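Left out: one protein chain. Kept in place: all the others.
Now for chain A:
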Amino acid sequence: MFPLKDAEMGAFTFFASALPHDVCGSNGLPLTPNSIKILGRFQFLKTMTHPRLCQYIDISRGKHERLVVVAEHYEKNLETLLREQKPISGLKILQIAYEVLQGLEYMNKHGMAHRALAPHNICMDREGHVKLAKFGLYHMTAHGLDVDFPIGYPSYLAPEVIAQGIGKPSDHTQSEKPVPSGPKSDVWSLGIILFELCVGRKLFQSLDISERLKLILTLGYVDDIMTVLAEEHGCLDIIKDLPENALTLLMKCLTFQPSKRPTAAELLCASLFSEMSPLYSPFCKPRSLFSPSLRCADLTLPEDINLLCKDEDTDYLAERSVEEVYYLWCLAGGDLEKELINKEIIRSKPPVCTLPNFLFEDGESFGQRRDRSSLFDDTTVTLSLCQLRNRLKDVPGEAFYPLLEDDQSNLPHSGSANELSAAATLPLIIRERDTEYQLNRIILFDRLLKAYPYKKNQIWKEARVDVPPLVRGMAWAALLGVEGAIQDRYDAIDKDTPIPTDRQIEVDIPRCHQYDELLSSPEGHAKFRCVLKAWVVSHPDLVYWQGLDSLCAPFLYLNFNNEALAYACMSAFIPKYLYNFFLKDNSHVIQEYLTVFSQMIAFHDPELSNHLNEIGFIPDLYAIPWFLTMFTHVFPLHKIFHLWDTLLLGNSSFPFCIGVAILQQLRDRLLANGFNECILLFSDLPEIDIERCVHESINLFCWTPKSATYRQHAQLSKHTTESNGGSRAASHISSDYQDLPKTDLAREPIRLIDLKSEVSPRISAEDLIDLCELTGSGHYKTPTKKTKSSKPKLLVVDIRNSEDFNRGHIPGSINIPFASAFTAEGDLVQGTATATLQSFKGRVIVIVGHMHHIAEFAAHLVKVGYPRVCILDGGINKMKPTGLLTVLSPQI
């Protein structure tokens, strides 16, 4: 989007027409409200970026089918020019005509017609260039079908538009679609407007609407429309004196027969604009992040770089894009409805005054007076930026142009930076509502994303603080490592040919996150269909499982106007977190996953695990939709966003921790209830505090040894080189266990049945060595606290008999021989070693010994409520070759 510059933001409002009461769609589901349909179609308009068009920014749905549209706006328009009541020079006319036609031509290229062209919808910016406003109204209302009012203004309607009628069925029984107006009707409207500009007055002012329309229709019978119109308004002389070019243009525009009337594109090429056209360079859209061509291809720097930073008091805010400014305006307390109420555009009556008197059984109501406040008023209200500017007046200029050095510590910290770091400690919800904070974050991310993939590492670093909602779509794409010409790749996938999965997709989409306006709109459904089909078609080895739709939802929501990016993100996400989950036979993958999950429950919360196992409430009963959809099926979108902001930073084992964190929030209720109640509880999951859940899962993650979540069916390391190179490997959260280079000490795959039999997770010898810091200094002293802060302290319990133990053991380990460890009741036998064990309760306990006993021992410990118990994969034998085993010093 363009920077705001000297533009303003304006809002106007209208009502979508109400649906007939109680009519179902062909699929048996309730009809989509018209306001949602409009909202869906509007999204495309946000991508219509052209210097001759007022940029559409946002649409919002109010109560009772009200819609408020926000767009770029200028106070000055042709209406104000006309009000001056003097004819305008021929050259100026030509310039206006040329610029309007440029806008129209761009719209036509995208298959749109304006239909509401009128002097007050042709705005002029400061430099006197034309900006078309309300050009999307006809498009977003499905050619006027979804609103009660006719689109367009009586004086400027083209004859064929009048002739085709309103096309609006008076009652809803006959749902005949109106005939859409073609792009040429705008050319006629332009003709009338130009005529008015030439003569300096408005046409048909003395006639009422029906006379006007009849007059326009009768123009088809006359030979010379221009003369007739001029005579009608007594300005024949002015018309006669017009320059040749202007006259030709008017004649061409005011051709009665649509087939003989030229299109905007044809007019632009006409000879009468031969002087005009060289003044304008053709517009090309600025390249987006993932375009195949060079983004810097057209970049030209001035000879002297200093020229760029010449003017001292530039309005920095105006250099930001319209979208960003609007977003900040909302954060700074902007309220669309309030602005419109203040300007008396919204005048709603108290609801008690508008109640109907009587209702039939089928819901048809009677006796309701027509509410005048529902009438269409197309006045655009300028949104004042004062409040926002006031809010941001203390933000220094540097904040708008942050330096992106890799080493941030060198930067001098200004006062506001300190303030920001203070703000960074506030809860996320508050940070997301803080204007200054968001301004800084958005600008920072914007610049970082512009430098993607070069600045990838820094994006990771910043994302760990938080992701500003406005740029979340792009930020996630960067975190997922999306690269390349995604649009071309997406276009090349066949999304139209029917495939067997279509039926299932068709069934699932109208049930997926439908509380959301965007995703429940027909436009949203169509996009859903395309992205899902594209994924299914392009992954022949995988299949569509129910749940893929939920998985697609957050990506589609964030990249609603960029299906290709949504598809690319989804394609990058699935192998990372859900590798092979969508195999036709995915049972072995899922079974392994769930088993590891139940081991994680036992690891972190033995009490809960014991209870759940006792009542037989196994993860298979509730956790499959959690993991298969990465929690998108269970949470509403706004919670998914916060959850995934963290999830995307973690590796593929992070979801386990989220799962455990959710269980922990429900802990009390689970512990108190039996099987049936638990099933009921999960069938309709209660509200989960997501921020707490995220914190908890990070905490759990830090306590979990990396190899504990090893899965045989996880994605094998494909790009080890990539993850090893650069500083990304430094962050152990993001790197996968599987990504690390394989050694002998790593974990080895075991059979599912064995895995299932073990209550506690295994960890690799490698992890053990790492955690005990066996290579060097004593393992309880942690002088290098900074780097190892997240590593848990642990206790190694050797359960071999004491002879074996004395022959060689891991330094610092205690010996509790398995044979004599437990009483018949399953309690621990008291002793010095067990006392040590007790004192370590709560830290990681690694059971070491011969393979066949350690799992049993661990299970016993879990039973008596020891958390964080794990076993050494391969037993003590794994440790033997390392030479790290020591013999007890003789003096003890």
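The working rule: contacts are C-beta pairs under 8 Å (C-beta built on N, C-alpha and C of every residue); 3 or more make two chains touch, one makes a residue touch a chain; residues count from 1.
The definition used in the following text is that contacts and distances are computed from a predicted model.
Peer 1: Select, from "Succinate dehydrogenase assembly factor 1, mitochondrial", "Ribosome biogenesis protein ERB1", "Protein C12orf4 homolog isoform X1" or "Origin recognition complex subunit 3", the UniProt-recorded name of the complex's unshown chain.
Peer 2: For the chain not displayed, UniProt's protein name is "Protein C12orf4 homolog isoform X1".
Peer 1: Which residue from A:Ile493, A:Val543 or A:Ile769 sits in contact with the chain not drawn here?
Peer 2: Once the missing chain is taken into account, the touching residue is A:Ile493.
Peer 1: Of A:Asn306, A:Asn357, A:Thr425 or A:Ser587, which residue touches the hidden chain?
Peer 2: A:Asn357
Peer 1: For the full complex, which residue in A:Pro30, A:Gly333 or A:Gly674 touches the chain that was left out?
Peer 2: Touches the omitted chain: A:Pro30.
Peer 1: Which chain A residues touch the hidden chain?
Peer 2: Counting only chain A, the missing chain is touched by 21, 30, 61, 63-64, 108-109, 111, 148-150, 154, 157, 159-160, 162-166, 168, 173, 179-185, 208-211, 213-214, 217-218, 220, 256-259, 263, 349-367, 372, 375-378, 491-497, 513-516, 530, 633-637, 664, 667-669, 684, 686-687.
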